[in-house]
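Only one protein chain is missing from this complex, and each of the others stays in its spot.
== subunit A ==
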Amino acid sequence: MSDEEETQPTDEQKIEIAKWFLLNAPAGEIQYIAKDMKAVLQDETLYITAAAEAFPLYNKSHMICLDFPDRSGEVMVTSFSEIGENEYLDPRTAQVAIVDHVNQVCRRARPANDEELPTPYIEEYRYALDIEVTKYVSEVYPKGICSVHCVNGKDVEEPGMDFELVVVISATRLSPQNFCNGSWRSIWNVEFKDEAQLVEVRGTLQVGAHYFEEGNVQLDAKHECKDSTMFTVKLELEYLSPEDSAHSVTTIICHQETEYLNSLQTSYSKLPDATFKDLRRKLPVTRTLFPWHNTSQFSLRKDIQKSLGLEKKK
């Protein structure tokens, strides 16, 4: 190893490195990475700075779910539910959770103010969709959580204006004793467009899995469903109840997610014989093992033929 002096990284660089490691932690593994990172950095202050910046981003990206201290419900930490620094709204119980990101707990809760909540008109739609989605999630995901938020137009009071809801669904399975963790995240944007009289549904699905018994293997799959012609629900907003629109939207979500799961399974089934082959065949074209003792039976490329002598090995 050449003995050039490694220039020590600056404090800023060290913080960036720690942040990078934390942010790239697979689902459910950030605390393990945190522990190892502390040991590697050997500098409490630097670590604390990095963690303070990285944890909120990680938590929101992974849409972690935290219980309220009084067990009155749970809140999902997402960019859609964020209403202030470290404050996240749970529309179901109309509470705001004050969250400690680094320790991934909810410290306390307070009731939400009127300004933080949507209008009763919007809440009808939000609530109806929440009911349908919760039903769907409980049927399909053994360990799923979901939440519906209004991200645009929460102050709309009557028909005639556009508004937008977001459905977030998250399911995680953590099995560190089996060296396996995984997560499924879906984000569905539901836009109610008054002038066009339709509802447009767009979604992003992200699935990850990590298996690390004597190795390190990860799946990272992502899909954006944005062909709006497929998912628009024509509706007469005046005549269509919130319940009906909720039902239609949930049907779309269910259909798309089922399709996506099927396509994932198809990808896996093609692996051993098709996809993998582009990396390495199971056997040569001859369907026999390589004849190490006698390579002359192959039709060799010209340059190899020349240099290969074809002598018997000693």
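The rule we apply is simple: a residue touches a chain if its C-beta (ideal position, glycine included) is under 8 Å from a C-beta of that chain, and two chains touch if they have at least 3 such contacts; residues count from 1.
By our rule, contacts and distances are computed from a predicted model.
> Of the candidate names "Codanin-1 isoform X13", "2-methoxy-6-polyprenyl-1,4-benzoquinol methylase, mitochondrial", "Regulator of G-protein signaling 9" or "F-actin-capping protein subunit beta", which one corresponds to the UniProt protein name of the undepicted chain?
Hidden chain identified via UniProt as "F-actin-capping protein subunit beta".
> Using the definition of touch stated at the top, determine which of A:V140, A:M161 or A:L240 touches the missing chain.
Touches the omitted chain: A:V140.
> Please pick, from A:F80, A:Y125, A:F163 or A:W184, the residue that touches the omitted chain in the full complex.
A:W184
> Just the residue numbers, please: which parts of subunit A touch the chain that's not shown?
Interface with the chain not displayed, on the subunit A side: 1-2, 6, 8-9, 13-14, 17, 20-21, 24-26, 29, 32-33, 35-41, 132, 135-136, 139-144, 171-173, 180-184, 205, 207, 209-212, 214-224, 247, 250-251, 254-255, 257-258, 260-268, 270-272, 274-286, 289-290, 292-293, 295, 298, 300-301, 304, 307-309, 312-314.
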